[in-house]
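Here the complex is missing a single protein chain, while all its other protein chains stay put.
Labels run A, B and C following the written order; every chain starts at residue 1.
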Amino acid sequence: MELMLVKHRDAPKLNRPVMIEGLPGVGNVGKLAGEHLVEELKAVHFADIYSKHFPPQVMVDDEGLAQMVSNKLYYHKREKPGKGMPGWGDRDILLLVGDFQGITPDGQYDICYEVMKLASDMGVEKVFTMGGYGLGRMVDEPRVLGAASSIDILEEMKDQDIVFGGGEQPGSGIVGASGLLLGMAPLFSMEGICFMGETSGYFVDPKSSEAVLRVMSSILGLDIDLSALETRAREIEAITAKLQDMDMPDEEQESDDTLRYIG
Amino acid sequence: MELMLVKHRDAPKLNRPVMIEGLPGVGNVGKLAGEHLVEELKAVHFADIYSKHFPPQVMVDDEGLAQMVSNKLYYHKREKPGKGMPGWGDRDILLLVGDFQGITPDGQYDICYEVMKLASDMGVEKVFTMGGYGLGRMVDEPRVLGAASSIDILEEMKDQDIVFGGGEQPGSGIVGASGLLLGMAPLFSMEGICFMGETSGYFVDPKSSEAVLRVMSSILGLDIDLSALETRAREIEAITAKLQDMDMPDEEQESDDTLRYIG
Amino acid sequence: MELMLVKHRDAPKLNRPVMIEGLPGVGNVGKLAGEHLVEELKAVHFADIYSKHFPPQVMVDDEGLAQMVSNKLYYHKREKPGKGMPGWGDRDILLLVGDFQGITPDGQYDICYEVMKLASDMGVEKVFTMGGYGLGRMVDEPRVLGAASSIDILEEMKDQDIVFGGGEQPGSGIVGASGLLLGMAPLFSMEGICFMGETSGYFVDPKSSEAVLRVMSSILGLDIDLSALETRAREIEAITAKLQDMDMPDEEQESDDTLRYIG
Partner (left out) sequence: MELMLVKHRDAPKLNRPVMIEGLPGVGNVGKLAGEHLVEELKAVHFADIYSKHFPPQVMVDDEGLAQMVSNKLYYHKREKPGKGMPGWGDRDILLLVGDFQGITPDGQYDICYEVMKLASDMGVEKVFTMGGYGLGRMVDEPRVLGAASSIDILEEMKDQDIVFGGGEQPGSGIVGASGLLLGMAPLFSMEGICFMGETSGYFVDPKSSEAVLRVMSSILGLDIDLSALETRAREIEAITAKLQDMDMPDEEQESDDTLRYIG
């Protein structure tokens, strides 16, 4: 099998597109944000990506319909330019979402490289990747940390609400698709930013996704309703508060012990 | 070595064939069913599949004859159309059986994809895969759960004794060849169904295979004698009953502890 | 890198050759036998096999000379036909030895397949592989168990001192190069035998190698001096006897505990 199979349903012509990646990862920050964008923008599903580097299985839905594991590509064409940053408000949008990333290191490289080739063929000029920055402790007001593929785009974004080089472990790495798509951008004459919402890393974190989307909407001039994420964030907070209450009687126990990964 | 080597002994011309997969898996439900079909249909062995994604070994029989690990293809041509569902009773049958599946995730993809190409070249239109659905507890009357590759075939099979979307973990996956061959069907303009017999998952389960074959025979109009599977099922039941009796004195012990994997 | 690189020092023309494999494995029975053959036959080193499926390292000798991990090919041309079995005594010999086998399952397949292609190009008609059959207990008079690639060669060898189908676990497999080279023989229109000397599996076992070579020499009509192996076998026996003596005072301890893998 080819390492990556793309099944196109449509061949959209996009205007100076930016590709936005939202795949699973720390706190599922990127995945939640990506799926929220697809929904709010009513983005159009135009291609499925299959790969032998995904888990070898099908997913079965409640009706009994089976589908091979895949990543999916959606697009959003602007009806009129958004208000975002100069030069960004009229960019059409290509969205990459899915339930899995490649399951081996070289599989990650292969898939990201093929996605970038496809993006390049579609005229993509900029790459935005989204993920969570795990702090290992609860965070009330998640900041959005940033990493850039070039000095130029880093400078261009300096006035946005993004903290560049502000991670607690400077000099560290970004693992997986959010890192690789960003890192490969220069090989395809593109530029990119990785937006990382701070998160505990213990829970799925819609509040962190919200923070990421707020920054990104401002850049791209997207009018996105974030209330669904806010509602979900309050639900998660209710659960984690409850878990922490349950921990109260035993003061000595570290709070981390009661935090479970809630998918 | 090519990832897959097919050694043909014969090049049969088949009529609108359905491919049936019966490889090892949970409770060996699919493997037992596949081997039983081969035997009862007196199916003709026409090709051997070797792959570098199988375990690197030969199997030696009691006479000292060694054979590389392989999957095997058999065919069954109808002498006269069976009584099965309209449009299904005259389909010739291609059977895929063997002692192993690919041992790596990408190996699974590679082998399944090559098998589908081969099936496509032979004119296969439908794919049936067979497996066990592990419940983690004993089951007296195993139901047959189903997953379909398309709405059309799902609707077509609705009156059969198959429970679609009835798994205890809806939204879950089918791992391995039974999943992938089904998932790849649309890529080859085929349709398919995965038949999963409920099983504890602790034992080889001929009763579950029997349930799967009963449904499949009814669809395809095959006249299959299931008594050999029934006999073997009774033998396994006798062993498991014995094991459970041995557990009686100590009520506190979980029954799972006494259930061993009997290959 | 190509999966296998062969560096030829010579391109010998061989007469109806038999290829003999002696690579590391259980008790290093095959490796010891292979190296002994190379030495006693004064076989000529004519090719080095490198592969990215070997461990990624060089071996450094006592002088400080480094060499990439490799398998090596030697040949032995008959000056006059040996006395062996009819049709075997005049066969020239190709020897495959080395310190490693492929370290991944698909690497094993790749290397064995390439070796068989090379052997086929050199006109090899028969394949003998050598290994140990681990019993998990000490063995005084190791028998030589056999597995054959075809009924024909199995029948032909029936009067030799080989026990076909006599393993303690009939229906089991032969893992690694000794198995795969044998299993692949029919794909290259060759026939083969795997000779497995019984061995405890705990120690390097020159006595088991001796048993294998005795049978093989008789078939091929080779006049091999086995005294070096006998001497080494006595040394190993002295060590194991000592280890077992040390175990005596504590009768309850299982003897397996004192048996270490002595490379």
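By definition in this document, a contact is a pair of C-beta atoms (placed from the backbone, for glycine too) under 8 Å apart; a residue touches a chain by one contact, two chains touch by 3 or more.
All of these numbers come straight from a predicted model, not from anything done at the bench.
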Chains still shown that are in contact with the chain withheld from the display: A, C
Selected from C:V44, C:I103 or C:V163 as touching the chain missing from the view: C:I103
Identified contact with the non-displayed chain, of C:L5, C:V44 or C:V163: C:L5
Chain A residues that touch the omitted chain in the full complex: 102, 105-106, 108-110, 112-114, 145-151, 154, 164-167, 170-176, 179-180, 182-184, 187, 194
Chain C residues that touch the omitted chain in the full complex: 1, 5, 7, 50-69, 103-104, 107
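The rule we apply is simple: only the chains that are shown with their structure count from here on.
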Rotational angle, Cα trace of chain B fitted to chain C, multiple of 5°: 90
Centre distance in Å when chain A and chain C are each reduced to the mean of their C-alpha atoms: 54
Per-residue overlap in chain A, given as positions that touch at least 2 other chains: none
